[in-house]
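All protein chains but one are shown in place.
And now, chain A:
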Amino acid sequence: MKKLLIMCGTGIATSTVVKGKVEQWLKDNNLSQEVKIYQSKVSDEIGRIDEYDVVLSTTLVPNNIKDKVIDGVPLLTGIGVDAMYEKVRAEIKRE
């Protein structure tokens, strides 16, 4: 089971929207059984980001964890969604 973290500044607003969309996408792509979703705020997760296999964020993250994090803003604007999901899929499928 891969651990997928969705985070935003407050852990209640945009991460909720992103979570809803990602859940639906996982279902549509038959990946629900492979992934467990976690929702949180950035400030709570910075120190333990390596515990997750995939990380989506709608807010800026510190440089030292930047490479690990996929930008989730496309799910809010509707622009660049396919490219974003390809990154998520690659991380889920990574051995």
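Following the convention adopted for this analysis, a residue touches a chain if its C-beta (ideal position, glycine included) is under 8 Å from a C-beta of that chain, and two chains touch if they have at least 3 such contacts; residues count from 1.
The rule is short, and it goes like this: contacts and distances are computed from a predicted model.
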Among "PTS system galactitol-specific IIA component", "Cytochrome c-type biogenesis protein CcmF", "RNA polymerase sigma-70 factor (ECF subfamily)" or "ABC transporter ATP-binding protein", UniProt-listed name of the chain not shown: "PTS system galactitol-specific IIA component"
Which listed residue, A:Leu31, A:Leu76 or A:Ile92, touches the chain dropped from view? A:Leu76
Across the whole complex, list the residues on chain A that are touched by the chain not included here. 8-17, 20-21, 39, 42, 57-60, 71-73, 76-79
